[in-house]
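Omission of a single protein chain aside, the complex is shown with its protein chains in their original locations.
What follows is chain A.
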Amino acid sequence: GVFAHLEMLEAQAHKEAVKKEETDQQEEKLARLKARVEELKLQRDKLRTKVDLQQGQLEKGRVVLDPDQTSPQAALEWKIKSVKSMLKIFYLTGISGKLTKQGVCFCISTAYEGTYFDSYYLDLFIKPQVWIHRHSIPPFIPLEQIAKKYLKTDIKRFMAVLSDHLNAYVGRRYQAEQLQEHFSDWIEGALQRNSLCNLLVFNYTVARESKAFPFSVRLLYGDLCCSLPTEVVVSCASDAPASLAEMAAAHSDLFRSTALHKAFRSIQGTGEMGN
């Protein structure tokens, strides 16, 4: 009837109104975007002129150290090379760092007697206070203890103490490995050690009057920042001649003052090493 017809017309009108609104909106959006494009084009042109200007300045006259190579390319390469060498030097000093978005990333490179060993990393965040986000420090280094003591108050001291721990550990480990590698003939049985290499127990043989005597050594490294032992006990069998006790004492002093492998080398030199 009439009402149905009216309803239909109403619905049609409504649909067309919605469509018109949509097209209006789209046109509005298009106009906005077009304006934005113009804006960005202007910005781009401005930046382009700026770059051209700078490029011109670069070509005019920069500080060139090598008078033969006047190209800016060569100067840039030289700069990169010198920066790289500077960074390498920092790395070789043992503690180097790089600023990150949220703090600093430190690299501790360890060395002993002129040989470089592993590098360890610490990623520090500085907000709300200094804390360790990530690290690659081995689990037997007492990192939490050192951090608790120094991290919040004195970062320099923290890094120095941690670096000392790591370098000393690497030094002790190197000595134990050198011993096992070069003096295995004189070591009886296995070398007892632990992860930190701060307790070494082993037996070695000495020769006196063409007879071989076993010595047993216990090295305790009480100071974790030191690669020399704090306590040395060298003992021989109870039925050994008295002169051997003197040798044991001498060896004990030697181990307390010299690196383990160097000490063994000097004992070997005196001909006291037995078979």
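A few comments on the model shown:
Throughout what follows, a residue touches a chain if its C-beta (ideal position, glycine included) is under 8 Å from a C-beta of that chain, and two chains touch if they have at least 3 such contacts; residues count from 1.
As a convention for this text, contacts and distances are computed from a predicted model.
One subunit of the complex is not drawn; among "UspA domain-containing protein", "Protein FMC1 homolog", "CENPN protein" or "RalBP1-associated Eps domain-containing protein 2 isoform X1", its UniProt record names it "CENPN protein". Check A:Met159, A:Leu179 or A:Leu224 against the missing chain and you find that the one touching it is A:Leu224.
Of the listed residues A:Cys107, A:Val130 or A:Cys236, the one in contact with the hidden chain in the full complex is A:Cys107.
Across A:Thr23, A:Gln54, A:Asn194 or A:Ser257, the residue that sits in touch with the chain not pictured is A:Asn194. In the full complex, chain A contacts the hidden chain through residues 87, 90-91, 96-98, 100, 105, 107, 119, 121, 123, 134-140, 142, 145, 190, 192-196, 198-199, 201, 220, 222, 224.
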